[in-house]
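Heads up, one of the protein chains got dropped from this complex, but the rest are sitting where they should.
Chain IDs A, B and C follow the sequence of writing; residue 1 opens each chain.
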Amino acid sequence: MKEIRYIWGVKEAIYEEMEKDEQVVFIGEDVGSPGGSFGASKGLLETFGSERIIDTPISEAGIVGMAAGAAACGLRPIVEIMFMDFMTVCMDGIVNQIAKMRYMFGSRYSMPIVIRTPGGGGLNAGPQHSQCLEAWFAHVPGLKVVMPSTPYDVKGLLKSAIRDDNPVIVVENKSLHALKGEIPNDEYVVEIGKADIKKSGTDVTVVATSRMVHESLKASEKLSKQGIEIEVIDLRSISPWDKETVFNSVGKTHHLVIAHEAVKQCGIGAEISAVVAEEIMDELDAPIERVGAPFVPVPFNLEQVYLPDSENVVTAVEKTMERLF
Amino acid sequence: MKEIRYIWGVKEAIYEEMEKDEQVVFIGEDVGSPGGSFGASKGLLETFGSERIIDTPISEAGIVGMAAGAAACGLRPIVEIMFMDFMTVCMDGIVNQIAKMRYMFGSRYSMPIVIRTPGGGGLNAGPQHSQCLEAWFAHVPGLKVVMPSTPYDVKGLLKSAIRDDNPVIVVENKSLHALKGEIPNDEYVVEIGKADIKKSGTDVTVVATSRMVHESLKASEKLSKQGIEIEVIDLRSISPWDKETVFNSVGKTHHLVIAHEAVKQCGIGAEISAVVAEEIMDELDAPIERVGAPFVPVPFNLEQVYLPDSENVVTAVEKTMERLF
Amino acid sequence: MTKLSKKTMILFYTQMIRIRKMEEKLMEVFANGEIPGFIHVCIGQEATPVAVCSQLNDSDYMANTHRGHGHALAKGIKPDMFMAELFGRSNGPCRGRAGSMHLADMNLGILGANGIVGGGIPIANGAAFASMYKKTDQVTVCFFGEGATDEGTFHEALNIASVMKLPIIFVCENNGWAEFTPQSVHMTIKDVSKRAASYKIPAKTVSNDFFEIYDAAAAFVKRARQGKGPSLLEVQSSRWHGHFVGDAQKYRDKKEIDTAMKSDCIANFKKYLFEKKILNKKINQKILTDIDQEIDAAVEFARTSPLPEASELMEELWA
Partner (left out) sequence: MTKLSKKTMILFYTQMIRIRKMEEKLMEVFANGEIPGFIHVCIGQEATPVAVCSQLNDSDYMANTHRGHGHALAKGIKPDMFMAELFGRSNGPCRGRAGSMHLADMNLGILGANGIVGGGIPIANGAAFASMYKKTDQVTVCFFGEGATDEGTFHEALNIASVMKLPIIFVCENNGWAEFTPQSVHMTIKDVSKRAASYKIPAKTVSNDFFEIYDAAAAFVKRARQGKGPSLLEVQSSRWHGHFVGDAQKYRDKKEIDTAMKSDCIANFKKYLFEKKILNKKINQKILTDIDQEIDAAVEFARTSPLPEASELMEELWA
């Protein structure tokens, strides 16, 4: 085992897969000699050269479209979109082209594309650099969406994403980039679509994504002191998401809280809540609670107030415990 | 009363509001002398001239951005995006700029913009001309989203949208454009955020949007024959949506089906299902059922199989009736 | 002017005729209600796809637009396969899921028509990048209309192609109309080729004359194949019919259409062949008859091809 930072997990995954497979190329703004705005490609240019580490103009739609064509012709591009908020300038490429090309062209070829992008707040970067838009992509058939929360998961999931023959959106969280964690020295991957129980418990299931996994773990410590043992499920993949793990846990705890950083309305939490209520309503001893950001843009100054945190998880857990039929 | 087509309701709303308020302008591709791809602006150029009916290049991002600036400087632009699928090429303008400008600039001015766009299938127009993406916009704080289903509603809601000092996305459905319906001769508006009970009933609440309202009404006829009286609520606005009307109905029927044309995952149905299950779970005598499109792109050839219809509503209603606690 | 063998010229003529007759037949079967959705025909513009695609090998790539029948046929799709796709049949190259507006066939390097104006231009770059990366000598041709050059993707893609020196030829078929809007309403320049200077890309504007297009395309394709980078070819083309089949063109001056029809790229080519005695009435008649038969057979093939099973809907979203 070794301890690395989250962003190094990203880099190691790219590095290892590029070494293994010549068809993998990495495309983005400032990803060459600068090594990327968050350092994900530091040193990669030196190893793989400018043919495989491609520094582009500020033209996200152009980049994503190029990745689409390259994938259709046999390459396996990884695209970095510097901030998730910038996905708004290349939605056509992602949604109308990449997500649909395989299916609409008769399922005759594959579209192995990874789009990596950091979302979320934490840098006081304001309304146009802090959004969590993953639910949009989960609403689009033909895209897989993962949201790793630890160095271990990001490395393993990114490697799976690169090997996947389908388009995968990999959503990082800026505030996790510096997070340290252990990973094996040997090669490993994390399967897309599998959740991970980050802490087991018996009283309340907390399904969390990305940064909110850590907030839920923090909440867990506080709640433990009150005698409440929550089970923290790190969803890891939001499309497809791991119904089995969630259902098993709810079947045990009979209480569910869902926590993400995105606003609640039409977020992935709504989907999970809906599916649980539809399919295993009888298992619930109390209404499901969702934790998410308030329904306003992310303000530059009040980010700390804005961001959902462990306190919100504690409150939601307590609320769902209030009532026992 | 008079009978008009849905698309004429659109035009009448624009016409009346442009007559009343000089600040209203209409911007889009082929909207001038051609009168718009679906005829929404037929004849408007003759009345209002090319200063107010603005034919643009094929540059959706440019158009939407222009509307943003114009609204910030006192105009009240209505933008036509020809197909909802093309919203993908102008998401930045809508999401990062229009939705946020008021709030992020200190709530010191208003952003009266309407973006009209037809979504949905029905024309066999294939994967890039048939999508229902309204949930994306409902996920964005700062946007209102309406989905009128009748000539009456579209005229009234569009008029409200034009008068609203906030950005409103008006989602039409192409297959409804030719629909006829009665509207008053006198002026009226329909309030944004208010649902409409299109048919009352006692057994199951069916919350539907847009075209699925009509499918639900069709389902209602079939179900009546089996002795099941559904209450069909036309949500009309999806952000904000009318919790009160939905809750009242569920409080009466204790059964809920939600029907929309978009795919279920992370659709607006997930949100409604989640909110109902969270806030009034005790009212439910059976799990909520959602009706939505299958999780694949809209194929050119199998559109009829793809589109959710009255049969799906019937099945969902029957399923939710199977179980009575 | 490039020297072409008689046989080759007859072949090009045949290809142009095939496209025109195919479009005419499509208008007919569409009017019958046999084809769902909407279709955009390229009658009047046949010279460009044939002149440009004749420079290409099967392994070269081509991306095109909603008005894409001519390009697909010129790039080598068989009429029966083509028709089956437009009829939405399961045996079409896209299993009928794509139809006219998204037709693709990677076996022939056809990257796909596109329902999004400007949507295909960055994708074409990707194909060009892939072949450059693999160090093959493949080139990519990307067709689009003058209307598409107002989209941001046109700009981004040409800049990227220039920076990366991609082996790609951008071909703008300037037919003067974007749906119901004439060029003068949506841009202030006349020659779209001027836009290439923003990226230091060589460019040329040619008329709708087959040989002019052919020569310019040959030079640009050669350039790309030699690794010298992208270029932009603009053809002053003309659209005879409506934007889509069923559009009565009420917005358009009859005289303008008449003028366009008078300088028919096919008629001019035919006249040349007759003058040069490459073609005579008899051969011409045979060509027309053969193509009629071929097209009738394609329609019949499509009509009798299996409609998709409902179960196909959910098949193979994922690789």
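Rule of thumb we're sticking to: contacts are C-beta pairs under 8 Å (C-beta built on N, C-alpha and C of every residue); 3 or more make two chains touch, one makes a residue touch a chain.
Being a predicted model, the structure only gives us computed values, none of them experimental.
Taking the full assembly into account, the omitted chain touches A, B, C.
For the chain left out of this panel, the touching residue among B:88, B:166, B:249 or B:312 is B:166. Within the full complex, the residue among C:66, C:195 or C:239 touching the omitted chain is C:195.
Looking at B:102, B:155, B:198 or B:214, the residue that reaches the missing chain in the full complex is B:102.
Considering the full assembly, B:71 is the residue among B:40, B:53, B:71 or B:250 that touches the omitted chain.
In the full complex, subunit C touches the hidden chain at residues 150-156, 159, 162-163, 185-189, 194-195, 197-200. Residues of subunit B in touch with the missing chain: 25, 51, 54, 56-57, 59, 61-75, 77, 92-93, 96-97, 101-112, 141-142, 165-166. In the full complex, the hidden chain is touched by subunit A at residues 29-30, 32-34, 37, 55-59, 61-62, 85-86, 88-89, 123-129, 294-297, 299-303, 305-306.
Basically, only the chains that are shown with their structure count from here on.
Spacing of subunit A relative to subunit B, judged by their CA centroids, is 30 angstrom. Separating the CA-averaged centres of subunit B and subunit C is a span of 37 Å. Along subunit C, residues 95-98, 102, 114-116, 119, 152-153, 317 each make contact with two or more other chains. For subunit A, the set of residues that touch two or more other chains comprises 61, 92, 96, 103-104, 141-142.
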